[in-house]
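These notes are about the structure you will find just below.
What you see is the complex with one protein chain gone and the rest in place.
Naming follows writing order (A, B and C), and every chain is counted from residue 1.
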Amino acid sequence: MDKLNSKDIYDIILLINQYIAENKEKLSQLDAVIGDGDFGTNIGRGFETAVKRLSTVDPSKTDIGTILMIVANALLESVGGASGPLFGGLFINMAMSSLGRSEIDLPEIVKMFTDGFRGVQEVGGGTMPGEKTLVDALYPAVEALKQAANEGKDLLTAFREALLAAEKGVKSTINMVAKRGRASYLGERSIGYQDPGATAIYLIIKAFYDHISHR
Amino acid sequence: MDKLNSKDIYDIILLINQYIAENKEKLSQLDAVIGDGDFGTNIGRGFETAVKRLSTVDPSKTDIGTILMIVANALLESVGGASGPLFGGLFINMAMSSLGRSEIDLPEIVKMFTDGFRGVQEVGGGTMPGEKTLVDALYPAVEALKQAANEGKDLLTAFREALLAAEKGVKSTINMVAKRGRASYLGERSIGYQDPGATAIYLIIKAFYDHISHR
Amino acid sequence: MNRPDDIVREMLEGMALAFPDIIRLDSQWNNVYRRYRKPGNRVALVCGGGSGHEPAQAGYVGYGMLDAVAAGHVFTAPPAPQVLAAINEVANDVGVFVIITNYTGDVMNFGIAIKMASAKGVKLDYIIVNDDVSISDISKRRGTTITILINKIAGAAAEEGWSLEEVKRVAQKVLDNGRDIGVALTPCILPTTGKPTFELAYDEIEFGIGVHGEAGVKRMKYIQSRELAKIMVDAIADDLKLQKGDEVALVVQGTGGTPYMEKFVFYRDVRMYVESLGLKVFTSWIGEFFTSLDMQGARVAILRLDDELKRLLVAPAYTIAIRTPGIVVS
Partner (left out) sequence: MNRPDDIVREMLEGMALAFPDIIRLDSQWNNVYRRYRKPGNRVALVCGGGSGHEPAQAGYVGYGMLDAVAAGHVFTAPPAPQVLAAINEVANDVGVFVIITNYTGDVMNFGIAIKMASAKGVKLDYIIVNDDVSISDISKRRGTTITILINKIAGAAAEEGWSLEEVKRVAQKVLDNGRDIGVALTPCILPTTGKPTFELAYDEIEFGIGVHGEAGVKRMKYIQSRELAKIMVDAIADDLKLQKGDEVALVVQGTGGTPYMEKFVFYRDVRMYVESLGLKVFTSWIGEFFTSLDMQGARVAILRLDDELKRLLVAPAYTIAIRTPGIVVS
């Protein structure tokens, strides 16, 4: 029971798309202050494309990896900018980790997210926490999942802790100086503003948590 | 005693320049609403040029017509737009009317202004009162001077009445539909705004009146 | 910008520094002449008007177009003595042709200059351009983009050695067959006062504007580029009574502050609508030709062509802003 199956992942993707769409303007606004203002529009278009392509997919007959690969390709092909390869890299690695699987348990989920995180790091050129990027939300969330799994907690608790960690991570970006991406041009002037990429990661984790808690 | 001599005319020109300069922004603002916003700058530059050229002129050795011709040429050469020829035409005719004279009395002043008014009308293509132009201030002012002269009133009274007439004329432009110049493109939408050219005529008459009343 | 009063002179100095092979500046009057005079047995073309409409008109001085331009202050017709100086500079035996935009100030100052030049025996003729279709009273219509097409076509004719009468005839033909209309999405800011020329809400369009930042003939709610293209083209097509099968030149331009992107989106919409009416597009000019400082907006002009106009339209020209063949957009 304490697993996620293809249908769960499918529904979670729909929920991610909904959350991103609802926050499109806000995400672009965050990007406008320290970047170029396109983040919400672009990532929004990406998940919209993903969901459109998934509409012809029957989750009961498709493995998790394939579903996530469709998402990854949609993001890679339609987002562009920095976030296209970054979120694309996240989902490609998550897909590779779950290819052929129709359900995954918490340890497998931890592995999937760890692989995804490595994908982001690779594309980003070795991005580390503290550089005011989406890594500042993703890394603590993955760590929280890992710890929860080690402590034998259940799926819901694991994602509750991941969500709290992601939220704290997002907030922590406010006081950071950007070291990567467009915001880094501002140097010290980037202090005081929240990173849009990290905010999107928070919404993704939230979709996982909300789905699990409501099913 | 109830005459204007070369020195009076010279000082009146200085005063006109001062009044126009003080109201430059306001005149441009009036023009911006129903025209293209350059009137104050242009007419300001014109009188500034006139005063600069007059600075080497000794009014005690120069006739009224010559002084006014210097003003007319400065306006014609440096103002441009519609107001350059219009105010240039006003001053050319006033100059012609007073060439060789070192003082003029009220009937002569009336003639000088009547000639000036004709100059404006000619350049304007037969502009009549009621078309929301400078004629709506100039025509009643000239009529008031004429009537005062006919009734044998003194110079100061004549110009007080001319000033009141000009002021009334300026106000009357507010409710008119522009029929001439750039404001006429607006048609009915020109209603509600005061004509900048008429406003400048009011300032000119006011300089005559203020000079006479203070000397 | 440095001192607002110097802006026109400094701009013309910049143009002369950048294109010393094309123009020469008379800085006493802010008049611009061809670097190399045309032969004396060719009609000389004089144009001018207020500044703030660049590349109009100094950008059109050169081979195949204008010989002299009198540049006034921002949005201010040049004074008559300045125009007279421009006419005198290029006066010759075969004649001077003066192209005047229909604004009170231009008509007055150019009119006085023409009278004075004629009185001194200069052979000349002129045209008053009133192509702006947004005003129904034809005598009040303003001179806009068709002025540039007259510069081009009459300029090519003059370069070929046509007589003054013939140059005037072809200029009149362009005027009879060309119309323009403009809209603004923002006002422009006068460098002299630092103030906008009118107030416009974010979601409003000022329809039927002139080129001086003066308000237009009506105000409407924001509509899409496609619908705007239709309304503007219709206004011109009705007035010119364009017929299916007519061949036309299309001019689609920004108004000085319009981004490149919007110009090409709008061009696409205009072109598609024009073709849907059964008109044939012979050539298109897309860019900035007769602007209003930094205003964001668009103008459309259409010229109905015959073989004579087509040939002269694509005849060689070498000026700062227009070099044919091949109008370049930058």
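What we mean here is this: a contact is a pair of C-beta atoms (placed from the backbone, for glycine too) under 8 Å apart; a residue touches a chain by one contact, two chains touch by 3 or more.
These numbers come from a predicted model, not from an experiment.
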Among the chains present in the display, which ones are touched by the chain that isn't there?
A, C
Per the definition of touch given earlier, which of C:G64, C:P191 or C:G208 contacts the omitted chain?
C:P191
Kindly state which of the options A:T41, A:T62, A:T114 or A:T157 is in contact with the chain not pictured.
A:T41
Using the touch rule from the top, list residues of chain C that touch the missing partner.
1-2, 7-8, 10-15, 17-18, 51-52, 54-55, 59, 74, 188, 191, 224-226, 256-269, 271-272, 284, 286-289, 291, 293-294, 296, 318, 320-323, 326-330
Quickly run down the residues of chain A that touch the omitted chain.
25, 28-29, 32-38, 40-42, 45, 76-86, 123, 180-182, 184-187, 189
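Heads up, the rule we're going with is that only the chains that are shown with their structure count from here on.
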Graph shape for the chains shown, where an edge means the two chains touch. Line, ring, star, complete, or other?
other
Which interface, named by its two chains, has the most contact pairs?
B-C
Distance between the centres, which are taken as Cα means, of chain C and chain A, whole angstrom
55
Chain centre separation (chain B, chain C; CA means) in Å:
33
So chain A residues touching two or more other chains come to none
Multi-partner residues of chain C (at least 2 other chains)
none
